[in-house]
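This view holds just a subset of the chains, kept in their places.
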Amino acid sequence: QKSGSAAATDGIVVSFSDLSQPFFVAMRRDLEDEAQKLGVKVQVLDGQNNSSKQVSDLEAARVQGISAVIIAPTDSKALASATDALIDEKTVVVSVDRQIGGGKHPVPHFGANNVEGGRAMADWVVKTYPKGAKVVVITNDPGSTSSIERVKGVHEGLAAGGAAYQIVAEQTGNSKRDQALSVTQNVLTSMGGAHPDVILCLNDDMAMGALEAIRGAGFTTQQIAVLGFDAIPEALKRIRDGEMAASVEQNPGEQIRSALRAVVANLKDKTPIVSKSLTPVLITRDTLAQASRIGEVK
Amino acid sequence: MALLEAQDITKRFPGVVALGGASLRVEPGEVHALLGENGAGKSTLLKILSGAQGSDGGHLTFDAKPLRPDDTPSQRQKAGIVTIYQEFNLQPFLSVAENLYLGREPLRFGLIDHRQMRADARRILDDLGLSLDPDLEVSRLNVADQQMVEIARAMTLQAKLIIMDEPTAALSPREVDILHRIVGTLKARGIAVIYVTHRLKEVKAICDAYTVLRDGRFVASGQVSDVSIDDMVRLMIGRDVAFLKRPPRQVAPTPVLRIDGVSRRRGAHEARGTSLDNISFEVHAGEIVGLAGLVGAGRTDLARVLYGADRKDSGRIHLCGRALDIQSPAQALSAGIALVPEDRKQQGCFLDHSIRHNLSLSGLKSLSRPGGFVDEGAERRLVETFRQKLRIRMSSSEAAIGTLSGGNQQKVLLARCMALSPKVLIVDEPTRGIDVGAKADVHQVLFDMASEGMAVIVISSELPEVMAVSDRIIVFREGRITGTLEAADADEETLMALMATGSAPQAPNP
Amino acid sequence: MTATPAPAPDLSAPPAKAPFDTVAFLRTWGTTLFLLLLIIGFAAWNPRFLSLRNALNILTEVSIYGVIAVGMTFVILTAGVDLAVGSLLAFAAIAAAWVVQHMGGDLPQWLVALGVASAIGLAAGYAHGKTITWLKVPAFIVTLGGMTIWRGATLILNDGGPISGFDAGYRWWGTGAVLGVPVPVILFALVALAGHVTLRYTRFGRQVYAVGGNAEAARLAGINVKAILISVYVIVGFLAGLSGFLLSARLGSAEAVAGINYELRVIASVVIGGASLSGGAGNIRGTLIGALLIGVLSNGLVIMHVSSYFQQVVIGLIIVAAVAFDAYAKSHRGKV
């Protein structure tokens, strides 16, 4: 640890919306890695997908005297009054993953746009199936912001492609692999001998489940393309092996790393914090090298 | 004009016709005995009167007005019919005072006045000669005190007719006496009482008129003064019952059970149970020892200690010469000590389970094949044996025990322990709620078991029963033994004196 | 009868009362004591834990589910359970927000929202109670059904998304304060007081205990058991609606995912507070302690910097320990 700077960088708190989600778990690992590199300590909070808990955890943290907060909010509006109060007390606040809105003070944001991520999936479909396609969408936990935003992107993107792009089923897999498996299975059954051209899963875990279902139903991944979201190593491996078509990379690691770097720089030298927007990219077999976690693939 | 007129009441349950034309006519201010053997339909008729159950047919008139068949208990209560049920219906977690005034609590500024309620309760209890603490939680009272609370509750209601379903089954002579005084007072106030009991002497003592039911049908009614107890028995059962007296015994010279200085202190927060102070006695093979005492004398406590249901503080227990350290009923049973508890609903029955399962539960080990599989054939044969021996009245051994009449439930529990053929059998109020005919059957079974070499301890609050079945009677008072009498020397006066004051009446020091 | 009883001796004199009874004290105050120890422990670790601000934070957070826990106490006293409260909270909140946004007339936003949320809570509670008593479906199933039905309705109503944009008058109910005390805390205190008085000092309250203690006996004693059962679900439904209003006022947003898993937290508060799930035993004081214990724990562990996965382990262990402590204190009743 560097002497002198420790005091200035004391009390950095990072509040995640839900640390049981692989996306945020990965983000947290990068955070801890970056913190070590920078020689700072961070306190990690888990909102457990509950805005009320996230707000009161932040207040609890505030009581112990904190200097900076990085928030991945459960809901962009619900955190506004909590962040306003923090900013009023001269606490540095930035957001990752999802922007905080509706407060008095603007909050710098480091993240990728979920709607655009969804649109990237749809664009791939439109490009790959110029004559149109039957699409199945497997969504995250109902009501979760990631689900709503990504679905919105998918809908907009497919609508832009025209009437030939048809969503034949949109069901929830509750962000979980096993539920995606069974729901995909059921969707395939309902279509009888026919099959969809593409299954868009709004996270990679569910894409894994969908792959199992496709295999179990006797289809090939040539017949049905599966797309995921988050570009986790397991998905990257499947993309490399040709089982999965693509996954959306939002680079959670880069989001949190740059957010932390900006916060630390600000605490040390008052460097102003500039928002950073990462464009979600679609990782396919050809662009695997762009995936941030490609190094973790065995 | 009769106060209550019930005509041709019918009530069917699946597989059973509980009432097939029962009639009852009660005049104002009379104490009316409702008689019948176990399962005759007494409780069912009374529940129909109180609104606890609906009937399938028949007419009810009360106070010159017809009663609607679908009245709720509270509507009947408002009409003036107050009921003390055979199975208690108290609120276990509420205090005595709260139970007495449930739904009718005294209010002050719209809120319950707890102080007033406590004072009222204390007054009622004092009136009845009970010095119960009105703040005690009812779950911590013994059976007799719960019964007295039920009675006290009935007293606080405005009644024209009070129905009492076997109120004395759980009471010892002192409480029975209190109850009889209460009944006298009610009668003097012009309140009619329907009184169910299997202790026919009580009928002679306090009842004016009687009605007999058999198999759910009206059999006879009349004035009590016109009939003898034997007549009543014949009307109920249709035959004469020979009252058994313990045949001459052959007591083995060695004691089976030796109790040596057993003591137990009662915890400060233990409302029920009595302290036991240095209890010592022996029971021999083939001997029946009766324990007499008033409610709270400590007989049940001793039984529970012997059976491992409660811990003792000091003292030793020897079985067949070997010292025992029993920690649980399971250990007691495997050592050969069995107990039929006094509170059948709380401590004995699995009300929703079948009669067969209830009866065989303790003896499953000997009914099991290797691997722990129950031999259901043997189990059914066992049930059949006891159904005949104890005349258990049931539609099928697969029916829930909760659908049996109170007396028949008691018989099933007796059978559960008898089937084990233990070395020591302890029965606590074994004939509670059992009719005269079946009582003789139960006694006969006890005699048979004793003559097979079993040591039997009978706890009973009914003095004639203790005297009839025991070879030897040990009297308890406040946790101590105050006397031991050979059956031949025992008479009610002596026993009562030992139970109540601790010394024999003529007072030459024993 | 031949024997004449001798004058009855005083056999059943109640045991004399000791001047101070440690055991009775522990029996009643076991969990409270544990909570105090916990607070002392946290304060020793970090004195800021005891600051007024932190105390108010904890209380505000507790208020949201504490309000429901008061209602749940009634339900559990009758040996029932309500698993639907979390979903109902969300539905009441989002429906209220929806009405405010789409049909708000001249009335103040908060008034409309409070009215809608309460009305939905009352109606849903009535529906639950009626289904339980009339169709004779166990409360567990009815409210499990309610849990998914109301959640589904919430998602349908605004297509899964949150509704936000309330005015200051609305937000005041969640974020304002009177004499330094946050509004939700004041409301919670009032609700708890009303619950306590109702259970302890009204006939209705005693009847709630009676229905849970022994339903058949209660019926035979002339209590309208069905009416009591329906009332308790109406009460908890109303309070879930109120809580939904408070939560959306606090967050400035009515979310479709609000209140997920609240049912467990609320039931845990009541049971930690000493109520029995088989009915008849429990009280509001216990529920308050239970709710506070949960609130203090999750706040204190954050302040102690316990890592978030470990927090779950520690919370689980401490809750079990708290109840074990209480059970141990109670078990000594026979052994003084």
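Each chain gets a letter, A, B and C, in the order it is written, and its residues are counted from 1.
In this text, a contact is a pair of C-beta atoms (placed from the backbone, for glycine too) under 8 Å apart; a residue touches a chain by one contact, two chains touch by 3 or more.
Being a predicted model, the structure only gives us computed values, none of them experimental.
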The full complex in this file has the stoichiometry A x1, B x1, C x2
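Keep in mind that, in the parts below, only the chains that are shown with their structure count from here on.
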If I count C-beta pairs in contact for every pair of chains, which pair wins?
B-C
In terms of Cα-based centroids, which chain occupies the most central position?
C
Name the chain whose C-alpha centroid is farthest from the C-alpha centroid of chain C.
B
Any idea how many Å lie between the Cα centroids of chain A and chain C?
35
Taking each chain's centre as the mean of its CA atoms, chain B sits from chain C at a distance in Å of 42
For chain A and chain B, what's the span in angstrom between their mean Cα positions?
71
Shared-interface residues of chain A (touching two or more other chains) are none
Quick one: in the complex, what on chain A touches chain C?
19, 43-46, 49-53, 55-57, 59-61, 63-65, 74-75, 77-78, 80-81, 102, 141-145, 147-148
Taking the touch rule as given, give the residues of chain C at its contact with chain B in the complex, in rising order.
1-15, 18, 21, 23-24, 27, 197, 200-203, 205-207, 209-210, 213-214, 216-224, 280-281, 333-336
Contact set on chain B toward chain C in their complex:
50, 52, 72-74, 77-78, 83, 85, 88-94, 98, 102-103, 105, 107, 110-112, 114, 129-133, 136, 145, 173-174, 177-178, 180, 201-202, 205, 267-270, 294-296, 463, 478, 492-493, 495-497, 500-501
